[in-house]
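Note that one protein chain is taken out, while the other chains of the complex remain in position.
Right after this comes chain A.
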Amino acid sequence: MECQKCHQRPATVHLTQVINGQKSEVHVCEKCAKENGYMNYGEENFTLNDLLSGLFHSEGPSPLKGQSAHSYTKKPKLKCPNCGLSYEEFARIGKFGCADCYKTFDERLNPILRRVHSGNTRHDGKIPKREGGNLHLKKEMEEYKTNLRQLIEQEEFEEAAKVRDKIRSLESQLHHREDGDE
């Protein structure tokens, strides 16, 4: 049996779909199944898809309030320039297509991330060694600065001076690196 969607590859995914009470058989290849969001993996994702589609529908004008679907589609389509995934597809499958999707959909991500991660939207963990670039130095400097404030409050000026020197040396390292990068 060939795939109903692409008519190229053999159909390996067979499902029964129920739309508006109408049952229909779907026979597609794995690729088309993925692209059309037929495949769900694991319980984790299933609930997330529900969640995401719920969020998605709560955004923008609701068709229930007498607005036509027309005004809905008038919004400029948000589409990842790198992988081609549209925001609508993202909301349907609940998955990003590539790293650039995060930038493309950035403005709309906060509510989703807040919901999934107990209100959090910003990373506060490990920074990769190479990809992280100067972030390591910046993070280290932030830590020294907090330390410095504490020491000054506690009037431990001798220690504070040492920490200040460390911050200066980090600063020069950072400038040096940034110059080198350009």
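Methods note: contacts are C-beta pairs under 8 Å (C-beta built on N, C-alpha and C of every residue); 3 or more make two chains touch, one makes a residue touch a chain; residues count from 1.
The rule is short, and it goes like this: contacts and distances are computed from a predicted model.
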| item | value |
| --- | --- |
| Protein that the absent chain corresponds to, by UniProt name, given "His-Xaa-Ser system radical SAM maturase HxsB", "Diketogulonate reductase-like aldo/keto reductase", "Protein-arginine kinase" or "Acyl-CoA dehydrogenase" | "Protein-arginine kinase" |
| Hidden partner chain, touching residue among A:Thr121, A:Gln150 or A:Ser169 | A:Thr121 |
| Hidden partner interface residues of chain A, rising order | 12, 30, 34-35, 41-42, 44-45, 48, 52, 82-85, 93-99, 102-103, 109, 112-113, 116-132, 135 |
